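One structure coming up, written as structure tokens, with questions to follow.
Missing here: one protein chain of the complex. Every other protein chain is in place.
Note that the chains are named A and B in the order they appear, and that numbering of residues resets to 1 at the start of each chain.
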Amino acid sequence: MLGPARNAEAGGQVAIGVTETIASYNPYADSISMGYAIWCQVYGCIGVYDHNKGDYVGMLAERWEVDKADNNIWTFHLKRGVKRQNDGKEFTAEDLVHSINRINNDPQSKQKQNVSPIKDVIALDNYTVKIVTKQPTASLLEFIFDRVIISAKDLYDKHGARDADRKYPWGWGPYKLKDLVIGQRIVLEKDTSHPNVRPENPDTLIYTIMREPEQRVTALLNNEIQIAQFIPPHLAERVKAASNVELQPASSVEIMFLAMSPKFKPWDNVKLRQAVCYAIDRDLIVKNVLKSQADRLDGPIGPGQYGYDPEYTKKNLIIAYDPAKARELVKASGYNNEPVFLDTPVGRYINDKEVTEAMVPMLNAVGINAKLRTPEWATLWSDVQRGRTPFYYMGRGSVVDPSVALSQYFETGGSPRIGISDPQIDKALAAERVTFDPVERKKALNVAFKAIEDAAPGCFMWRHHMLYGESKGIAHKPNPAGRIFGTEITVK
Amino acid sequence: MENSATLPANVVGAQRSSRTRRLRGAIRPWLAPKVAAGAVIVLILIIVGLLAHWIAPYDPNVQNLSHALRPPDWLFGSHLLGTDAVGRDILSRLFYGARVSLVIAVMVVIISGVVGIVLGAISGYFAGSTDFLIQKLVEVVWAFPPLLLAIAIMAFLGQGLENLILALVSQRWIAYCRVARGQALSLRTREFVDAARSLGANHTRIILRHIMPNLFPSAVVIGTFSMASAIISEAALSFLGLGVPPEIPTWGSMLADGRTYISTSWWLALFPGLCIFFTVLGINLLGDGLRDILDPRLKRSGSGIG
Partner (left out) sequence: MLRYLLGRIIATIPVVVLISLLVFLLIHAAPGDPADLLLSEEASPADIADARRRWGLDQPIYIQYLHFLTNIAAGDLGMSFRYADPVIGLIGQRLPATIELAIASLLIAIIIGVPLGVWAGAKPNSWADNLGSVFGFFGISMPSFWLGIMLILIISGYFNWLPSSGRSTYGVAQGLETGFYISHSLLSGNIKVAWDGIKYIIMPAIALGTGMMGLVMRVTRSSVLEIMSEDYVRTARAKGLDESTVLWRHVLRNALVPVITVVGLELGTLLSGSIIVETVFAWPGSGSLLISAIQSRDYPLITGTVLTYTIAFVAINFVIDILYALIDPRIRFGK
């Protein structure tokens, strides 16, 4: 028998095998999904994106509106009577103001990008906050919901950052921080007096770092953990076959794509770039390499992501596998068989090496002299950030509202990662950013999707299924953003 | 020289049989099970590596996505040892991997041998400040825990066959250097060196004629052990993702790839590992046997293994 069998029934303790680790007690020192999930539960967030409802939902904020006259002014009305863990002090506007200031000014902060559209934040009274953006930003909630962690102004002022984070991690969230061993585990304890918790939520959450998928699956099957994050496709059968656990899939919000930078020959030729999109048999790769645990992307986003329009997609955005057409495009582009390299990370995304290995012969078959390279992630990411990688496979995570991601990769001046400059794309993205009406915005986004596909700075591949292994003793519907919240787990 | 024609017959007969006895005596140590087993294994490695192109049933890079992750099929199999995640034949990749391992190991041994012996000979022969500098270099490089220097160099240079060879050579030249230096130091004091110098022989000639030949036995022994450790180190570096680019199949990278699938497709990790193990075993047996024959003095210094 391996270790104490931690049943979910035993004291309502749920252990979770996760892949990422937070680096610090400072809630602003990490910028990974895991960090936001933990600190949102301990300290509290302004709001979260509810994937079931398909809309943003307030957590410490109750409601909000944009000023009709000046689109730069947002007003947030905060929840009243939210009492802090341990001493019961009430959450007020000054804490929100303090948090945003701390994100900008804390030397260890890695979250500045989350508040980058914000020019000013002012507390109008104890429960109202005015946020002024630099430019009209329809997607402001994508930036600050799920990401801006609310920490206490008074504790910070009294004890300083280091002690406040370590000795007084008292927040307005539903779970208290019980134990933190950096790189190994995080333990949270339910705050039974919090309005968001129910008796059937677990009393204790233990997030254990288990990077290797084998490790997670074995631990899950032995009931060492009750939830295993990110089961790779080839282990799915093993989880399905076990009697005490079940496989829970969720569609992820990470889009996988091939990027081609027009700054490098031969990728400056749009026909060659389009050829790549027609040359890859994505369905075959999804079926055989990913074991059908992925959904093909037609256009930059799929169902569940903000702005997806199934009708428009079916009519305008599908690029079917067509090697004959790809060959034609390659010839028409004047490509003279110079060698090109496809760069891919290894082990960063599900089966990244295998899927790109499968792509190379497909490219060769349409006349593109491609070879695979597998640089170390450190090297690859630096080069991509600097715009030095001509052709690569990459994922972009946390794409709920695609505005930010698309701007980053495909707009002129967004970032050096691809470096495309296409006036149609720029026009479309600028337009959707300032469209506040949801119906109009959806249309505007789809126009942008089409413009991106026509210019083909990249080919959109698929979204992986996020497979969670879960003990049958609990009920939990996985969150597509990869966040595991105690309030969403029910111990049976 | 005695002319056998002028000696009485029984003496000649005795001479001949003692010569064959000497001959047999010279060959016998080579037939000891250790050396024989090791030599056979190494020979198989060389043959497989050289003939990979002809004996491999498939092209090692040909993919067949619908035949991915097939288990080994001994009896009727199209794929004797199964296929990997993109449908490539494991057996063929193992054969080509033998070739790569061989190439890497041989290159590493030759280059580190040349560098080490040259530096060691110069160091010992010229002594003085040259010796001091070179020995300081030895100390610094030697002080690195073995794998760390290679990891640091690979992180610095990136993927590539030449980079890998450089990383593997970076510490291995030291064993040769020590031996060569020892020889050179002992030589320095001998009179015939002064005699040779007075006759006008230059340094290079002296080093080549007098130091090199004596180094041969030690170099061979060091070389064989160094080959074994090079193969393991290449596998270790590939395992950590710091090896050769993906289109070159090496046992180490096959092992690294196979590790992800260990519980569902055990053959991916088992066979490359077995190949590494047996190859290294064969080389170690051969090296140990060679050492027994050529240079028993190295037995106790512990410089042979690792």
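We take it that a residue touches a chain if its C-beta (ideal position, glycine included) is under 8 Å from a C-beta of that chain, and two chains touch if they have at least 3 such contacts.
Being a predicted model, the structure only gives us computed values, none of them experimental.
Novice: Quick check: which displayed chains does the absent chain contact?
Specialist: The omitted chain makes contact with A, B across the full complex.
Novice: Using the touch definition from the top, which of A:89, A:185, A:442 or A:477 touches the missing chain?
Specialist: A:185
Novice: Check the options A:121, A:188 or A:210 and report the residue that touches the missing chain.
Specialist: A:210
Novice: Which listed residue, A:128, A:192 or A:382, touches the chain dropped from view?
Specialist: A:382
Novice: Extract the touching residues of chain A with respect to the undisplayed chain.
Specialist: 2-4, 6, 15, 23-24, 26, 29, 31-32, 107-108, 110-114, 116, 181-185, 187, 206, 208, 210-212, 214-215, 218, 222, 224, 376-379, 381-383, 385-386, 396-397, 404, 408, 415
Novice: Can you list, in ascending order, the chain B residues touching the missing chain?
Specialist: Missing-chain contacts on chain B: residues 136, 139-140, 143-148, 151-153, 155-156, 158, 228, 232, 235-236, 239-240, 255, 259, 262-263, 266, 269-270, 273, 276-278, 280-281, 284-285, 288, 299-300, 302, 305-306.
Keep this in mind: only the chains that are shown with their structure count from here on.
Novice: Can you give the whole-Å distance between the Cα centres of chain A and chain B?
Specialist: That gives a centre separation of 48 Å.
Novice: In their shared complex, at which residues does chain B touch chain A?
Specialist: Interface residues on chain B, with respect to chain A: 63, 65-66, 68-69, 85-87, 155, 158-159, 241-242, 245-247, 257, 260-265.
Novice: In their complex, what parts of chain A are in touch with chain B?
Specialist: My answer: residues 213-214, 217-218, 232, 234-235, 237-238, 284-285, 288-289, 346-347, 351, 353-354, 357-358, 361, 371-376, 378-379.
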